[in-house]
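With one protein chain removed, the remaining protein chains of the complex are shown where they sit.
Naming follows writing order (A, B and C), and every chain is counted from residue 1.
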Amino acid sequence: QSGKYALVVKSAGNPFMEKVRDGFSDAINEVGGEVIYKAPAEPTVEAQIIMIEQLITQRVDAIAISANDPDALQPALQKAMNRGIKVLSLDSAVNPQSRMVHVNQADPEQIGRVQIQGIAEMIGYEGQIAVLSATSQATNQNLWIDWMKKELEKPEYDNMELVKVAYGDDLRDKSVSETEALLKSYPNLKGIIAPTTVGIAAAGKVLTDRDLAGEVYLTGLGLPSEMAEYIKNGVCPWMYLWNPIDLGYLAGQTAEALVKEDITGAVGESFTAGDLGQKEVIKAGDGTEIMLGAPFKFDADNIDEWKDVY
Amino acid sequence: MSEKSSENKMSLERIQQIREFSLIGFIVILSIFVQFRNSNFLTMSNIDDLLTNTAILSILAVGMMMVIITRGIDLSIGANLALSGMLTSMLVARYPGLHPIAALLLGTLIGLISGSIIGLLVAKFKILPIIATLGMMNVFRGVTFLISGGKWVSAYQMSDSFKAISTGSIFGINNLILIAVIIYIVFYYFINYTRTGRKIYAVGSSPDSAKVSGIDVTKITWMVYSIMGSLAGLSGVLWVSKFASAQSNTAAGYELNVIAACVIGGISIAGGEGKVTGLISGVLLYGILENALPMINVSPFWQNAIQGAVILIAVIVSALIKRRIGSSNKIRRED
Amino acid sequence: MGNNFDNEVALNREIRAEKEFNLKDFFFQWEWLLLLIFIAIHIMNAQLSPYYLNTYTLLDATMTFLDKAFIALSMTFVIIFGDIDISVGSTVALSSVIMAVLYNAGLSMPLAIGVCLLVGITAGFINGILIVKFKELSAVIITLSTMILYRGIAYIILEDQASGGFPMWFNFLGWGYIKTLIPFILIVFVVAAVIFYLLLHKTTFGRKVYAIGNNDVASLFSGVKVDKMKIIVFTLNGFMAALAALFLTSKMGSTRPNIASGYELDVIAMVVLGGVSTSGGKGKMIGVLLSIFIIGFLRYGLGLVNVPSQVILIIIGALLIFSVMVSNLLYGNKSD
Partner (left out) sequence: MSKYILELKNITKTFPGVKALDNVNFQLKAGEIHALMGENGAGKSTFIKVITGVHQPNGGEIYLNGEKINIKNPNDSKDLGIAAIYQHATSYPHLSVTENIFMGHEKIDSSTKRILWEDMHKAAEKHLQELGAEFDPRRRMSTLSVAQQQIVEIAKAISTNAEIIIMDEPTASLTKTESEDLYRITEKLQKIGTSIIFISHRFEDMYRLADRVTVLRDSQYIGTWGVNEVSNKDLIKAMVGREINQLFPKTEKEIGQEIMRVENLNRKGFFKDISFSLKEGEILAITGLVGAGRTELCESLFGLAEYDSGKIYFENQEVKINEVRDAMKLGIGYLPEDRQEQGLILDWELDKNITLTALDKISKNGWINRKKEKSIAKKLAEKVNVKARSIFDLAKQLSGGNQQKVVVAKLLTSDLKVIILDEPTKGVDVGAKSQIFEIMSDLAAQGYAIIMVSSEMPEVLGMGDRILVMRNGEITAKMNVEEADQEKILEAAMKEKK
């Protein structure tokens, strides 16, 4: 049985998404389906809406999307679902009304908390920390930052202080100047959490250039290839990310399960996701999701095997 | 009579000087304000950061200034920068032994080729600059996506010597600042003291006059876009070296920052007008805004609006000052 | 003119007032070339995708680009002036955000829509006033500043939030069909296009726009109220941006401060490919309309066969340059 499976990502030219695509293709190839990969040149929701319309016209069987906006795709995706297309989101979710199920790389709560735990360990549970995020309206990041703040309320962090959340807009130049501003405005800063790939690499570069390894610690979410340099030189002892290939693979498997109508995206259903084994649909807010697993920790010991992968 | 002529003597230079002074005054006031809010602002290390971070913008601005003087515009520089940055860093990743100077030259050459294609379109095929560069912006960006295959070139793939291009320093001055200063000196001389440099103004001030007085308008136009391209190519190498990462969407939209810096610096979009000294103050003001806003803890949601308002106020104030001087000059002629 | 005048009877010479029909002149128009490209694109798309040549697809395709196209209609006037307005994307965002926020604060939807349009009008009016009051500054720099400023205000208002939850009927704007076939937006656009066509080519208003674009000094000396005209046109452009905001917002069901970024370049490309020269005074509405549909259908058709967006980028860029180059070669450059 074949079919057309579409994967829509945030924007073109993103190595992480290229790996998601590989995993997705692996899953679809197992059943002999056709993969349609779509990546807008700019990360805008307007471009994604157009792509969804094109996919509807092509009568695909399923659309898996990593959304540039959780809400703005709702009318387009509902139109798709009305035409019988199975819709799921991955990586960056759409709201529950716009999807049948979300494939979650990691629990936002866990992502938020683990980064605080990481930085706390690095700085010895004491001192000022700051967050360098992507854009001020990036939903993913904002959700994680909220969980970070909740984690910080625990008593073991009483000696730690979150002094600022800065936004580098996922632009290299801006992320660099924001990092520099942090260092200057808070001379006692001990740690930076950057839950975004461009931000963490820019921060890593600034700390490296200023020889601040061992004085200011960096962690967050980053691409192994981008961060290899800074993990090895000690600026960022470790950081987290999930495996994009597995993420893509799970999304592909989920899409197939939806198309075959093994699942409908309701809580409690379960299916076999190829190599990843049995997966269950669980409740997430108003909607449902399938969880990939815990975020993966990259450190000096394992970074070399990953830096060439993505 | 001699009194009259000495008064007149001031008019051309005076107007521009006062305009620059007003901009510098604005910069000083802004700096004092920021310093008041964050005492780290006027420290050596921050000024060093500020200049380093503004260096690439300032290099691009010199090229853009010449383009704008000839009544043109170049929207493709961000894409051009990304293309040459990507190509160069891919090469560096493959041949880590590549000498940094060779990398710089290579990037400049790629930029030169891209720029001269645009020059050809504008000068020879008479395509309006905004269309030619808008079209080529798409093409360069697309080509960058394609050759990189969606991959980035990361820090670990770049040799230390390559990364040192932008982190290294001579006499304690960062290389980027140094390169920018050299470029400014060279172009200051070129624009003000060579015949070819003056022809740029002639072409912008009146292309028809230039044509009948035997200036090769096509050649000058072509040259200007080629220079712009070369500077964008050079900036591409500096950029990827500075940030130790090459993405296909590097510097997307950066052209608008450069154009904004130019217009703040008094380069008239209508052509024929603009000076290197004015440009420097424009670039500085822009750099300070970028540097200062993160330092004074304004809400990130306010940064855009503040930036827009400051640019608007800066250009309006300088226009008003210019107007003032212009009209008093006219009245002075009467007696 | 040569020698065919007999100077002895030169006085009170008759001057012809009928246009001779010249086949060459007639076909030697930019618009015909655009029409050819337009047809070629449909043929190509039909070859590439089996889904393409189908009433539903073709009509549906228009829904993907018509929101911007509204702005292109009024931007045509702006560019004929020899000016430019790069703040339109930000105006879309600002008017959309204010509408959403007011609706969610309890304003009724029709009123919120009214406010949306009013915001657009105000934003355009401010552009116009600044441009008229500071003539030495050129529209580029002024609208560059307001572009940053207007979006900045949208950010201040909505910060990182999205705002939506509009009533069901509002959905109709962006997604509705008339007789389940013709997209509502297409009908509105056709009406708007006809109005703008007539306005530009058949009225004194349009005539004055061309006059100002060609020579504003001579227009002023001829009694054209140049400043007033400019303010009206920029205000109109703001209004059209707000209209586009309505459709876009409906399309997305919610709004954010970062919507419609990069719209200005898309809109300018549409107008310019349509044969409207950025140096002012030249261009026809028909050309702009053709170019809107050329770019739109080309994008859609290539997307339909899943050509990577980076390749589409290259194709659109090359098309823009190629077509202008051909027109320069064919019709010669007027300034030369």
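Here are some notes:
Note that in this section a residue touches a chain if its C-beta (ideal position, glycine included) is under 8 Å from a C-beta of that chain, and two chains touch if they have at least 3 such contacts.
Everything numeric here is computed off the predicted structure, so don't read it as measured data.
Judged over the whole assembly, touch between the missing chain and the shown ones holds for B, C.
Within the set C:L58, C:M109, C:L220 or C:V311, the residue that contacts the chain not displayed is C:L220.
The omitted chain makes contact with just one of the residues B:Q35, B:S169, B:S205 or B:T277: B:S205.
Although one chain is hidden here, its contacts on chain B can still be listed: residues 1, 4-6, 8-9, 11-13, 189, 192-195, 198-199, 201-202, 204-206, 208-215, 271-273, 329-331, 333-334.
By the touch criterion stated above, the residues of chain C touching the omitted chain are 1-3, 5, 7-8, 10-19, 202-205, 207-208, 210-211, 214-215, 217-225, 281-282, 334.
Throughout what follows, only the chains that are shown with their structure count from here on.
When chain centres are defined as mean Cα coordinates, A lies farthest from chain C.
Within chain B, residues 141-142, 145, 248, 301 each touch two or more of the remaining chains. Along chain A, residues 12-13, 39, 41-42, 136 each make contact with two or more other chains.
Of all the residues in chain A, the ones that touch chain B in their complex are 11-15, 17-18, 39, 41-42, 136, 164, 166-167, 172-174, 176-178, 180-182, 184-185, 187, 198, 201-202, 204-205, 209, 223, 225-230, 232, 307.
If you check the complex, the residues on chain A that touch chain C are 12-13, 36-42, 44-47, 49-51, 53-54, 57-59, 69-76, 79, 135-139, 142.
Those residues of chain B that touch chain A in the complex are listed here as 38, 40, 43, 45-46, 49, 53, 56, 141-142, 144-145, 148-152, 154-157, 167, 239, 242-245, 247-252, 290-291, 294-295, 297, 300-301.
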